Structures are given as structure tokens and as C-alpha cells.
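Please read through the structure below; I'll follow up with questions.
Missing here is one protein chain; the remaining ones are kept as they sit in the complex.
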Amino acid sequence: MSPPAQDYSPMEQMIVAASREIADGEVVFVGMRMPMLAFMVAKRLHAPRAVAYFECGLLRETLPAKLLYTLADPAAFAGAGWATQTTYVLGQLAAGRVDVALVGGAQVDRFGNINTTYIGDSRQPTVRLPGGGGASDFASLAGRLILMMPHERRRFVPRVDYITSPGYGDGNSWRERMRLPGGGPSALVTTLGLFRFNESGEAYLASYHPHASAEQIAAETGWPLALAPDLGVTPPPTREELSIIREYDPVGFWTGRDR
Amino acid sequence: MSPPAQDYSPMEQMIVAASREIADGEVVFVGMRMPMLAFMVAKRLHAPRAVAYFECGLLRETLPAKLLYTLADPAAFAGAGWATQTTYVLGQLAAGRVDVALVGGAQVDRFGNINTTYIGDSRQPTVRLPGGGGASDFASLAGRLILMMPHERRRFVPRVDYITSPGYGDGNSWRERMRLPGGGPSALVTTLGLFRFNESGEAYLASYHPHASAEQIAAETGWPLALAPDLGVTPPPTREELSIIREYDPVGFWTGRDR
Amino acid sequence: MTPPEREILAHAESRGTSPGTDSKRTTMAEAIARFVPDGSRVVLGACLEAAIPFAAAHELIRQHRRNLTLIGPISDILFDQLIGAGCVDRAIVGWVGNVSAGLAHCFRRAVEQSVPRPLAVQDHSNLSLGLALLAAGLGAPFIPTRSLLGSDLPRHNPDLVPGTSPLDGSPLIFVRSLAPDVTILHVQKADEEGHAWLWGNLGVAVEAALAADRVLITAEEVVPGGVLTEDPNRVVAPAQKVVAVVEAPGGAHPSPVIGYTERDHEFFHEYHRRSRTLEGFNAWLEEWVLGVPNLEAYHERLEARRTQSEATP
Partner (left out) sequence: MTPPEREILAHAESRGTSPGTDSKRTTMAEAIARFVPDGSRVVLGACLEAAIPFAAAHELIRQHRRNLTLIGPISDILFDQLIGAGCVDRAIVGWVGNVSAGLAHCFRRAVEQSVPRPLAVQDHSNLSLGLALLAAGLGAPFIPTRSLLGSDLPRHNPDLVPGTSPLDGSPLIFVRSLAPDVTILHVQKADEEGHAWLWGNLGVAVEAALAADRVLITAEEVVPGGVLTEDPNRVVAPAQKVVAVVEAPGGAHPSPVIGYTERDHEFFHEYHRRSRTLEGFNAWLEEWVLGVPNLEAYHERLEARRTQSEATP
């Protein structure tokens, strides 16, 4: 790794921590925004043979030439390895041929369930969110799932109001009982730390980011925080990692440096 | 119609009789050999707006430039209106979007069931035939079905040994009971005559071809022949009809004039 | 791409056998008036964030269409506009929002406050919506999937039916087939017989065209007959199902069209800001839809603003 960078945002830390979850040669389903940037960092540094599926119907073996505002921008198509139908790319996911998927969401709970549909009662919601799109399929079907989420107490709830994208349900082999084919979340990467999941599907804090602390994370998390026995500090972004993020997102459109 | 021709084969009579079953503007699923020639005659004369689906994955609004030996010959593709997947063209058939299909077979019975799989017991067959290909789907799903068959007693059996392509089963609203969506056979065109089907799904002779007779047809048919009250003579091929067949099949490859 | 079989094609064309169809070319106003009546179940935005038929949707709004059922995976503010304009009773969707800017304000107002009218939503995943359309195009009453097992979507969407496999008893979601009345596609090229070339990410465009009773094409370019059938693999759907072809250059603005236009990100962001309030949305709608007679005037307005903004120091 190149030397750690000195000045970076929590979003950038989240992106690089997520990128390190991707192994070389993997087939990856990539969502918009942070997930896309995490994939770009991985592909440029430690996973040059990873390939990316986009739900709009693309497969890329190379990176797009510039920042994508949507996965169907012309730059996403240019140089793609396969341009096809949504049912085929999500079908390959359903057929068990995708190693890992990266997704965000609006709410997450300690079992890694994601809500992007309703805040409040679905019959009389406080907020109608956009919905799951392909993320429900990623969560159901991918070999494993990397969740990415800004860490705020209103988002980290004891129990999501609605399961748009299933994690480990209520724990205790819930996925096996539901017969969900995908492996479920392997990591929940936030702007403050990195969670992993124990055998009963509960999230525990595996590391906190250099700018954060376990206490701060506990305060921003709506469930009693469980800690890894070897709880450590997330390695900060390297200059190389940061330079890739900033090459694609020079004005900080997605990483919030402009806000 | 142009004046009747004087010299033509029973195969040619069969082809023109079948072609007259196709109406203008219809969406037609076309099988190889005789069905293809019948479609070509119809399209050139009285059904210029008919369009043809081929099960290999083609849709044609115009006729191919020359005789097809198979439906996937380069001439079948050249100028096609849509080149696509077999599941899509047969899918449109299954979705109820095809008016009529033309098919042949090895055996037919009085309920219009077609066998192209086994002669004899399927566990120890006398002859293993090629199978149904798309014809089973045509028979199951098309709005109506035009059967084309050389008229020989060994082919016109009381009951087919195996139902590859369902007609009216054993009659008595069998298709409704089976919930087969397609309408079933509307005509059985042979080298000797033209059959239609009554309300219980039994074939009756509607007309005999000019070179044949009801007696000859009875002798070549393996079930007691039922006759239309208004039994007539099939109009013979016109010169125009014959000239089209011979334009596409100048050496009589399909129409048997070379055998 | 080397066009295949040029010689054979030239031969076929020299035969001059006539096509099976009359001209289907018409105006946007006529196409929408004739083929998308009140109460239609209509697919729009089948290619997800690309080639979204905004011009067709704006004509629906101008003609005050009512009681529509909108069907589409991710429509990137198009559904929001139709909902805000009061055209929609029901949305069968994967995701409704503004892909680069955030939540869909009109969609929120309709669901949360029944403003301007109540909206029923059937939430699908993008896979399940694709399977629903695919099933209709295959004449299958449903397609089973293991996606969404355990999620809350099947509890709220009656077309995602939980059950067990007739083959081995394992749990499945049966995705009921969904046959729209009309699928509206914006494509790169079409001819007046209804052949249409679509390229780029295809989303659920093929499935939606095969599932629908009829297909309405808006195209960047209408080209002479015989050109597009030189490469029939590029044709997106059977021309026989196409009922209208409308030349609509820039008819997907502000969404991108591969080979023609980039996405106009700022237009999406401006819509997001202005539609935050009902009054803001209505002013936006007046400026960009109701107060604009047609696509040509829309692009004139866009161009005038661009010129003006460049002139401003």
C-alpha cells in the first residue's frame, strides 16, 4: 500500500474500506454512487481482473472512462463487454454466477436488513422512499453482499420498518429457513467503521475508522453495539486509493466533499 | 383466379389448397417444405400483408429470394424483419399472437392429431421418427392449424401411435378439457382432398381434388370417411399458383416432380 | 460492424416483394391520442436510466390523460412528472426517484398525502418486473424465482405470490405475468413500417415489447424502409406489433441516448430542486410541458435558455 493520506472525508474512507472487500477475478454486481466508486478503486488497484455487472444490462471488464451519474450513461456503455437485457444480467445473478454485490440503502438493522421503501408504517408512511430496484435481487441472490451506508443513528435502527433487501432477517439461520440462495451480507461498511456478521447473523464492529471511535459508533447506532474481540482501526485510505476516487469524482459529487 | 393449369402434381394441388387457407394480414407460423411453399403462394397472390415466423428465430414481412432447404438458410435471413431467439418467436405464439400455423407430419388420425415421434410402441418402436421440433408448439398454441400430409393409408390411421402435436385428442371438447390455448386444426389438406373438422373435432371430407375421388380417398384413409353434405371438387391450381411454386422450386425438389 | 450478407440482401431487395405493412408514421399528438387512451396500462422507461420517452410522456400530460397504470423498473423522474400531473392511478415499479439527485417529490406527495390524487404502488424488484413482462411475452402465467424470499415486497404486491415448488416443495415467489396494453419505447432509428433499432443497455425493453398488445415507437431518426432490415438482429421487436412510429429527435431529453446525446444532469437537478414543493412542481410543469406545444418548442426553449445562460457573465 502507498502511504496513508492525511486529508480525506468519511465517505472516502467508507469507499476504500468497501473496495478492499473485493477480491481479484470476482464477478461483481455494482450499484450506483459509493458502490461504483468502491469498485473502481478495487479494479484499479488490487482486483484488476474483477468484472462488473450493471442492472441496466451491461457487463464491463474495463472501467468506464469517467464518473457515472447513472449506470446507463453513455460512458457506461462505451467499451462494455456485453450490452444486453436486465433479465439476463440479473438472471445470471439468480443462477448463482455472481460472487459479490455492493449496495447502499436508507435504513439498516443489526441483522443487515436494508430498507429503501417506506419510513414508518407502509400503509401511512412518513416517507415514501424510491424502492429497491435491483438491490432486492442483489441481497437475495449474490454470493455475498457488501453494504455501504452513511453512519447516522436515524439510519441504524433496531429493526428496519420494511425489508426491501434481505440481510439475515431476524437471525438464527433465517436465510436458510427462507431458502434464500445468496450468502447474505459479509460486511457493513459505514462512514465510521466496518461491521462483520457472526454466525447468527448479527453485526459486530470489526474496526472503527481512524477519525472515529467505538464510543461514537455506539452513539450513532440504534442497537447495542457488539465488538470484535480483536477490534482494531481500519487502515486509512492510501494516497493511491484517494487519487483514484478523486480522478473519477474530481468535484466530490458523490463523496460529499462539495457539500 | 387465373385459368386452371392442366399439368400439375398432387403435391402441387396440396400446396395451393393449403395456401388458400391463409388470409391477408395474418401472422403465420411456417414449417419447412410444403408449408413454406404454401405460404409463398399465399403471400404472392391473395395475402400480401401476411407475415411469417420461422422457429429458428426469424420474422419475415417479405418472401425469401429463393427456395429454402432449411428455415435457417442465409436466404431466410436476408431481408428478414426481425432476427432473434427461438424462445421469443415461439413465445409470441404462446402469448396468443399468431393467427395460424402450417405443419406436416408422419401420421394423422381422424381427430387431427399428428405423430412425428414413434411408429409402433414407444418403448420398442418400429421406426424412431425425428420428433416434433416446433410443430408440437404450433399445434398446441396457434390460433388455428393447417395440416398438410401426403395421403397414404399407412399415414391416415384410426389413432396415432403417439400424439406429438395435439389436434382434437379423442374429440368431445378434448382441447377445452386439456386447456390447450390454440384453436386446433381448421383444415387437413392432403394430396387427394381437403378435410375440415366438425364440432366434436372429427375430420370430414370437404372436397376432393380434381385428380382424385371420394372412393379413392376412402380407400387411402384408415377410418370411416365422413363426407360434407356439400362435398365438392377442390378448385385445381391456377397457372399463376403453379408458376409461383415452380419459380421457387424449379427442379421439383420439394414437390416431388423429380421423383 | 460489417453488415452481413450485403450481396444476398441486394438480391432479395431486387425481388421487390412488398412489405406486409402500411406506413405507421404519425405525429406524437396523434399517436398518443389514438393508442394510449385513459386507463391504459403503459410501459415507459424500459431501458432504466437511458432512452426514457419523455416527449411521449409530456404529450400524455398535455392531453390530460387520466387513470393510467405506469409500468417500469427505474424511470428517473418521468413517472414522478406523470404522477404529479395527475395522470396516474397505479405504478408497478422497481424504483421511483431521481437517480442523480435523490427522492421523487411528486411520488412522495402522492403516496404520503394523496396529492394531487391517491396512488396505488406495486413494488417489484427489477428482476421480478422483468420476469413479469417476460412471462407475458412467453405466454407463461408466471415465472418462479428465489429472489425476494423473506423480503417484504411479496406481502404488499399481489403479483408476487409466495408458494412452494411443484417439483420439490421448496419455497418460491411466483411472479405473475404482466401484459401491458402499450409499451412506449424511444429508440435510435426506426422506419415507417415499424422496424426499430435500439442499442445500448436494453433494460426490459425487449420483454416489454413482447409482452404488450401494441408498441409505440418514438425515434431519434426515421430512416427509409430497407435500411434497418439489413441488420434484423438489431431490430428490437416485431414490426407487426408496432402501431405508430413518431420521429422525435431529442425525445428522451434529459435522459441519454447512446450514440446521440449525453444525460443532462443539471436538468435533473433543477427538476429536483423545483419539484420539492407542489407550487414549484406546477411552475416547472407549466414551463416545460403544459406551456410548450410540442417537442420542437421544448427544444427551442432549451436552446434559448442555453444561449441566454452562456451570454450571462
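Just so it is clear, A, B and C label the chains in written order, and each chain counts residues from 1 on its own.
Please note the rule applied: a contact is a pair of C-beta atoms (placed from the backbone, for glycine too) under 8 Å apart; a residue touches a chain by one contact, two chains touch by 3 or more.
These numbers were taken from a predicted model, which means no experiment stands behind them.
Among B:174, B:195 or B:248, the one in contact with the hidden chain is B:174. Checked against the hidden chain, the listed residues A:62, A:126 or A:200 yield one contact partner: A:62. Interface note: of C:83, C:172 or C:285, the residue touching the hidden chain in the full complex is C:172. Residues of subunit C in touch with the missing chain: 1-5, 131, 138-147, 161, 163-168, 170, 172, 174, 176, 188, 197, 199-200, 202, 231, 233-234, 258-259. Considering the complete assembly, subunit B touches the hidden chain via residues 32, 54-58, 69-74, 76-77, 83-87, 90-91, 93-94, 117, 122, 125-137, 139-141, 162-166, 169, 174-175, 178-181. Although one chain is not displayed, subunit A still touches it through residues 25, 27, 43-44, 48-51, 58-59, 61-65, 74-75, 77-84, 87-88, 91-97, 141, 181.
Throughout what follows, only the chains that are shown with their structure count from here on.
Among the chains, the centre nearest to the mean of all shown protein C-alpha atoms is found for C.
Chain centres here are Cα means. That of subunit A falls 57 Å from that of subunit B. Inter-chain spacing, taken between the CA centroids of subunit B and subunit C, is 40 Å.
One simple way to say how far apart two chains are is to compare their mean CA positions; for subunit A and subunit C this gives 29 Å.
Shared interface positions of subunit C, i.e. residues touching 2 or more other chains, are given as 206. For subunit B, the set of residues touching two or more other chains is empty.
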